[in-house]
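Rather than the whole complex, this shows some of its chains in their spots.
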Amino acid sequence: MENLITGNEAAAWGARLSRVECIPNFPITPQTEIIETLAQWIADGDMDADFWTLESEHSVLSAAIGSEATGARTFTATSSQGLVLMHEVMYIASGMRLPFVMATVSRGLSAPITLWSDHNDFLANLNTGWLMFHAQNNQEILDSIIMAYRIAEDNKVLLPAMVNMDGYVLSYTKEPVEFPAQAKVDKFLGKYRPKHAFFDAKNPLVQGPAVLLPHDYTYFRYQHDTAARNALSVTRKACEAFRKQFGREYGLLESYKCDDAKTILVTQGSISTTAKAAVNAMRKKGKKVGLLRLRLIRPWPAKDVARELANAEHVAVLDKNVAPGQGGIMSPHVKAALFEYGAKPIVTSFIMGLGGNPESVGMFEEAVRLAEKDKRGGVLWLE
Amino acid sequence: MSELQTIADIPKENLLSGGTAACPGCGSITGLKMALLIMGKDTVVVNSSGCMTLLCNYPRTPLRVPWIHNAIENAPSTASGIIRAAKRLGKKLNVLCYCGDGATYDIGLQALSAAIARNEDFVYICYNNGSFGNTGDQWSTATPLFANTTTTPVGRKSRGNTLSRKDMAKIIGAHGCYSATASLAYPLDYLRKVKKAKEIKGPAYIELLAHCPTDWHFDSGQGMKISRLAVQTGVWPLYEVVDGVLYLQSDKTRPVEDFLKTQGRFKHLTKRETAAIQAEVDKEWDMYKTGEYWKTDEY
Amino acid sequence: MTKVLTYKYDGPRGAPVMKADASAARVDTGSWRVNRPVIDLSKCIKCHMCWLDCPDGAIYLDKDGKPHVDYTFCKGCLVCANECPVKCIAVEAEKK
Amino acid sequence: MYKIRIHGRGGQGGKAASKILGAALYLEGYEVQDFARYGSERRGAPVEAFVRFDRNPILERGYINDPDCVMVLDESLIGIVDVAAGLKKNGLLIINTPKKPSQFRGFKGFRVVTVDARSIALETVGLPVYNTAMLGAFAKATNLIHFKFVRKALERELGKKLGEKLIEKNMDAVEKTYDVTEVPK
């Protein structure tokens, strides 16, 4: 089955097909359509799950922790102010090793307040210990949510996962999306049967104890870090299984015409498809240009990133975000990866697309032009 | 469970061992221990960060029932996740939030109010020691007037806390749900309320005065006496609010001074200040007695 | 001494979760005691107030319903002594 | 790739128009992307919606700066919003108005199509909903979509909301507009 649906609907379908059991939620633009879609399905009896609106996103994530800690497959979604309001609890969800999935719909952060998309909200979570996936189109949103449950719930991982889409430009945009068959998804995912985190009067557990001995605390952080690193290979395997089952191919990264590229654009999210159009246009003009799309943001596949970029002369990292006083948030990670790898393309950092500032084929062409002129690795703002 | 006429009616299985970090004579842990006797084995305790959080200090716990600590402000929201999931998964579990006054009156009030408005089926006990205890005795909106705390300190230009306590049990009562006050010095009354709360389908709130030798500054053995004086002096009236109607249960038989003088946090009080506290208490009781607030019913 | 940490991955067991097995009962808080409550069972009326009031679960009841202090836990707060209706719990200074 | 930008006002159904158009094109077998900008738009405030379609998968996204076709659901927007911004040379500009194309002097170099969708909608549907009627004009002007797919699209996107009768009336509007729309070469 295929249909024309929005990114938000794709996320809702991802949750529905994953047979999530608990959906705590709170409205925020541009995410709201996800929960509205789920609400309508449940109201119509098309889906069976507990859906309840809490009084804030801090509480939403707290409730998700509660339901997941009890043993129910849990889903939620948020954006922007809601996501940063959850920040305290983000660390708690991952530190408690609770493998649920949250769809996030990127929107710029206040102040000043905006409704349009950029990645500052999503990237506020780089240190929270969550798995972070960033989708480029609606199909990938749906598929990634299903995959995210499989990866998160793997005993090698046991961590919560975010699946991000860009607000408006995906969340409210209809595209053709193919629906995996329910039976196949059921097989792909199985039931959630936690061994470590559940509530049961006969086997009573303490979840969330204080850990005041630094040695023990360090042990748990080490386990957490290892679990996150395990997600690299677990994701690889899940992608492979997914391809076998559903025919669509995903990886930690998407490398688009990088093999012989002299200049490579690095992007994430929905701007990547426009960037691919730009690559195609430039290729037509005979320019050796490629695109590296970051898909798995955490754990950070540093080696894979570096390997793809190592042979380029120029790399243009396009950050649809900004950390004032530092620059694009992803560019230091890309540079560090290259540094570790010992590769030395010239990396130009671009800041663009803030607060919904639109990208275009022309913008990526311009970025390539500017990057190829760059001798020292500068920072440029594009509009 | 029988009718809880005497201590003999209380189930004897203790679900909370010793060996914890709680101060000697701590009322808060006493309240938890007592409540669990009634709540029983199939109870998940949801705790907010506070003195009780340190009971479960990895790798040790005094508990024999499930427990979760999430953060300071989100016990009721965490509880709602547990309640929903348990229902879905077909697990029969009672959910008991056991949270401090700071977590209840202040940083977690919103989550609590919302969970009540959503009609979640849980018991919420606020153990009120009148301060942020775990951080070392700072003012909360549950701190009594004039009390000396480290953020409302007595000094050359200050007489301690200038604000009256938020009237939480009534605020919760105004939500239309069961809301009651309790005192450890009247354990059967307390436990009857816990039992009632457990049996109610939907939210039920109990606020327990939890004497705190460390922050109130008294000798650890005196706690029960002080909790009793709180009731007798009318500082801590015992009542239940049911469907928005308040049923008064205790009587005011002694001057507030009898309560105040037992504790170091009030030792700076002048006669006038004591009188001001007396006046405040008297005013509240006038409301009870004349029924200005709510309908009152003798205990 | 400084160590390089290399734990193996412990799977679900690497989560900060523990059994609610009252393992704190192995912690000796009896050493905190300055004063020691001593029950005179001959006077005791088995009202069980001390059992109910003890913050630390340090009083247990035997088969006959007689209260006993478990000095491993008892922190010596003396609530029991104060609340015993027949005042049959004596207070002795803990000898160190 | 063919790109359409729709200008309307909050509450006039610009979003629905893009949805139905998108669905119809999708049913025609195109790759489609349809996108309605939501901002602080309230009833009456200017809003925009977009449709891209192509035989190949669509990579470009977001705001359409260089449409092949612009549809203006509310004539009064002209002057307030630069509706023709970026419209390709000789691009199609479909305006809901009782006026003649010749009365729109400002739009040099574009193919202006006018249609009195409002009147037609009132006549057929009985309500001032211009979006479906406009689809008739689009169909006529471009010859890109079949009625049967417009009907299917309508059923799919609005069937639940409108019910069979209203769908029928809307189709009447589509057909009527199709018939009366005059297309410049």
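Read from first to last, the chains carry the letters A, B, C and D; within each, the first residue is number 1.
Note that a residue touches a chain if its C-beta (ideal position, glycine included) is under 8 Å from a C-beta of that chain, and two chains touch if they have at least 3 such contacts.
All figures in this text were calculated on a predicted structure; none of them were measured in a lab.
Counting every protein chain in the full complex of this file gives the formula A x2, B x2, C x2, D x2.
Just so we're on the same page, only the chains that are shown with their structure count from here on.
Remark: chain B and chain C have CA centroids separated by 23 Å (rounded to whole angstrom). Between chain A and chain C the centroid-to-centroid distance comes to 49 Å (mean Cα coordinates, whole Å).
The geometric centre of chain A is 35 Å away from that of chain D, both derived from CA atoms.
Residue positions 204-209, 211 of chain A each touch two or more of the other chains. Residues of chain B in contact with two or more other chains: 56-59, 61, 63-67. Residues of chain C touching chain A in their complex: 5, 7, 9-21.
Remark: chain A residues 4, 29-30, 115-116, 168-170, 172-176, 270-271, 273-274, 276-277, 280, 358-361 touch chain D in the complex.
Contact residues of chain D toward chain A in the complex are 19, 22-23, 26, 31-40, 58-63, 65.
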